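I'd like to ask you about the structure that follows.
Every protein chain except one is present and positioned as in the full complex.
Labels for the chains are A and B, by order of writing; each one numbers its residues from 1.
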Amino acid sequence: MKAKIGENVLRGEHVVIEDNVVIGNNVTIGHHVVIKEGTFIGNDVKIGDMVVLGKRPSTNKKMARKPQTALSPLIVGEASTIGSGAVLYRGSSLDKGAFVGDLTSIREKVTIGEDSIIGRNVMVENNTKIGSRVTVQTGSYITADMIIEDDVFIGPCCSSSNDKYMGEGNYRHAGPIIKRGAKIGNNATLLPGITIAENAIIGAGAVVVRNVEKNQTVVGNPAKGISKKKES
Amino acid sequence: MKAKIGENVLRGEHVVIEDNVVIGNNVTIGHHVVIKEGTFIGNDVKIGDMVVLGKRPSTNKKMARKPQTALSPLIVGEASTIGSGAVLYRGSSLDKGAFVGDLTSIREKVTIGEDSIIGRNVMVENNTKIGSRVTVQTGSYITADMIIEDDVFIGPCCSSSNDKYMGEGNYRHAGPIIKRGAKIGNNATLLPGITIAENAIIGAGAVVVRNVEKNQTVVGNPAKGISKKKES
Partner (left out) sequence: MKAKIGENVLRGEHVVIEDNVVIGNNVTIGHHVVIKEGTFIGNDVKIGDMVVLGKRPSTNKKMARKPQTALSPLIVGEASTIGSGAVLYRGSSLDKGAFVGDLTSIREKVTIGEDSIIGRNVMVENNTKIGSRVTVQTGSYITADMIIEDDVFIGPCCSSSNDKYMGEGNYRHAGPIIKRGAKIGNNATLLPGITIAENAIIGAGAVVVRNVEKNQTVVGNPAKGISKKKES
């Protein structure tokens, strides 16, 4: 099937739209954009220049965890905005009003909730769930198998990991869980499998090696508690 | 008005030049470059492949600070070099001889001084002032509302922040101020609002939580002074 394109779609130059793509009404598409097979784009979406939507994952011999090949199409929810140079994979979805910055890439099987902001140059790995009204600032790295609940704030250049044994094999990986309302300072480091509880605050540059309690503030390397907010 | 293009301009394939663009003499433009409405490009500029020049900022419902919409055109000063895959916004300017690396993005209302080097994969936020002969190495993050004076050296992968309360609202943000000749080691973390004085040295991996004096060297998390150079 050829692509199905809505009304009032503004299309830049040298745009490539593959088969089975569905594009809603009032969509703006920048120059040199590539929309790959089957991608669904809602109404009122704005797409920057040189964006790739709906990429399929690839692999090589050394990769222990092979990417899934049966993936549903990428869904770009209505009124979302995609920055220039972004690369979004098949099998993921953005809810209504989400924002994705320039040069950001989101792998397969990621869900991003309503009105969330994924800043510029952010890399999100596969199988990660990001809630609504979340902010992930510029340059942060969101590992695979991670859960980020609603209203979380992640400052710039934060790093996370899901692989305790660093490439030793194909055992179960576990990314951090960041619970509702927690805030992570810039360039913080999160180790695999930890939970950062509701409304906790992680200081800039902290290296978080164990769970952080509700309302707790931690700083340093390794991160230690400095105070606890009253429960609200 | 259609674009005004100087003499001896080498233009790659599939280049898009929007209206009111002005391009000087002896300019080289790579393949798939997009030069957006009104952008001014001086003489002897070299532009890599897949570059976007003059992007307008975008926003979503969740963003507390809305970007300015009345912005003067992007100015790319004479003899500047722009790497492949870079995304530069409207409302900013590069002085003569500036260098911008591949996959780097510079937001609106940024000024970059003469002969400064902004390396590959550097993200510069809006409203930031970068002096002359500054080096910002690969992968560093320059937050909004920051001042970087002349002859500063910022190593690779440094991070800065301007938002003490991490997304709590639309109060005044303040990025770090880095004064003339200071040097920042790789992967250092700078907190909001601090001043790093003239010729100070920040060690690699340091987390700088308070002001650093002239000629002082600091290291660690949190960063502490280890020595002070004689004033020169």
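Simple rule for what comes next: a contact is a pair of C-beta atoms (placed from the backbone, for glycine too) under 8 Å apart; a residue touches a chain by one contact, two chains touch by 3 or more.
As the structure is a prediction and not an experimental result, all values here were calculated from the model.
Asks: Touching the left-out chain: which of B:Pro156, B:Pro176 or B:Gly193?
Replies: B:Pro156
Asks: Specify the residue from the set B:Gly38, B:Gly139 or B:Pro192 that touches the hidden chain.
Replies: B:Gly139
Asks: For subunit A, which positions touch the chain that isn't shown here?
Replies: Residues of subunit A in contact with the hidden chain: 14, 16, 32, 34, 50, 52, 55, 58-63, 85, 87, 103, 105, 121, 123, 125, 141, 143, 157, 159-161, 163, 166-167, 187, 189, 191, 207, 209, 221-222.
Asks: What is the set of subunit B residues that contact the non-displayed chain in the whole complex?
Replies: 12-14, 30-32, 46, 48-50, 81, 83-85, 97-99, 102-103, 115-117, 120-121, 133, 135, 138-139, 153, 155-157, 183-187, 201, 204-205, 207, 219-221
The rule is simple: only the chains that are shown with their structure count from here on.
Asks: Quick one: subunit A and subunit B, Cα centre-to-centre, how many Å?
Replies: 24
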